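One protein chain omitted, others in place.
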């Protein structure tokens, strides 16, 4: 039992709980529109909901990618050290602000501020994840194959963090520049995400 | 530990968390009616709440069936591959919209649009589940008995998906046609749900 | 892994998730009062919140007792059969209405209807738990000691169910009769709750 508790088991359970709630409470931002009956499906429901649904789907994808990355990263962690516990709490703090940033963006799809806030929260989350991965990677030093994986994914993590950070000022130049970044990063991450677990699964 | 992490254990934990929250936040749609004291129990509480309670109970049953199916399906999965992780995330995305569709239906029990939206979300969820089951079934190929189960349940999954999809246009013909479908599918699924785990439990 | 999945492990994980959310979303009913500054702590905060806090504490205790009972009961279950899965889902459905009934009671502490609704939801939850326990007890038949425990606790479960049911009509005679029942049942359950796990722990 004790041995189990010193493994990353409970850290994963807690993170899964927080991430599951983060993913799900974003749906609460999809407030029910009023008077759909009079306005009809398109003007009463679809048009007002579209920006909310798009930002929800985008955030769901980002959080799901982070969870898959977390899943792959923790599979390489042998002990939940104090540093890993707090790096993880730090990550969960920034991720817990994603529903707020998502709701704000869904409510104000034409407001540069909303894209700046969204970019800032995602940059902070990606940065916290990079820190966690960097620290966790120091545990896997003895396995050269694992180190290769970590180095590869760390590069992408850092790049993603910087791109999200760039989306903050860019939002005031053109919201479409920020949108391009928000769309590009999941695409960029999608494959590398699997390099991690795939290689890990391999050994 | 690592071995454990490569099993479907954490995928189940995350799915259980998301499904548990999906089931529970639907209750938040049961807003407290005002002035029940003046209007009395029947007109102040029961009449306004009935459509909400009925749509909540219906969705609770659908989500519970999906959870039981998920439970039975994952018991046959040996490794959480990248494809299974993402098929599962895709399923959770559509399921996460069920509370919204349920609340919209509970608020507008006479509006065809509400039945169309509800049918669409359930069709997408059932379709995502069918994809996940189809992919997972390719892992069980080596066990002929398991394959037989998967083929049997896959047929029902596909049928349920098509029926929910049919409920979308039918809602504009008559909401009662959609209601008939929403009632028929849980009934239809109820037994097969148990064919799965039962057979699995058997070996 | 498969063996693990056929045990009650995942049923417990899902139940823990749902019960954890049930317990926690009741807190969302503790809406923040307005203008506390002008009205002062007592009239602005404490007086309006007291009925909400009392009904929250009462429901928290009831749900916690049910969780402890569930914990003790599942420790005696060897396999998550289809019947146990659905008896458990049935229990979770009624328990998921406790936050609504609690909020309604907290909003209307002088309304007999609120006590009737609260009594009805708790009677249904206790009844569902009695059914689950009765079915689970049939699995433990081979252990005479376990059967003795189940019989003892089943009696209390049934009594609690009937008392909660009695609180529904009694609310219209006097809300204090219902309050007496709501206070008496946790007291009555408190010791037996531990007979269960205690005896189970013993062997």
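As written, the chains take the letters A, B and C, and residue 1 is the first residue of each chain.
The rule we apply is simple: contacts are C-beta pairs under 8 Å (C-beta built on N, C-alpha and C of every residue); 3 or more make two chains touch, one makes a residue touch a chain.
Remember, it's a predicted structure, so these values are computed and weren't measured experimentally.
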Of A:14, A:134 or A:190, the residue in touch with the unshown chain: A:14
Contact set of chain C toward the excluded chain (per top definition): 7-9, 12-13, 16-17, 19-21, 23-25, 27-28, 30, 32, 36-37, 40-41, 44-45, 57, 60, 64, 67-68, 71, 74-76, 78, 193-194, 197-198, 200-201
Contact footprint on chain A, counting only the chain that is left out: 1-2, 4-6, 10-11, 13-14, 17-18, 20-22, 25, 28, 79-82, 85-86, 89, 92-93, 96-97, 99-100, 103-104, 107-108, 111, 113-114, 116-117
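FYI, only the chains that are shown with their structure count from here on.
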Cα superposition angle of chain A on its copy chain B, in degrees to the nearest 5: 90
Length of the line joining the C-alpha centres of chain A and chain B, rounded to whole Å: 25
For chain A paired with chain C, centre-to-centre distance based on mean C-alpha positions, whole Å: 36
Touching two or more other chains - residue numbers and ranges from chain C: 17
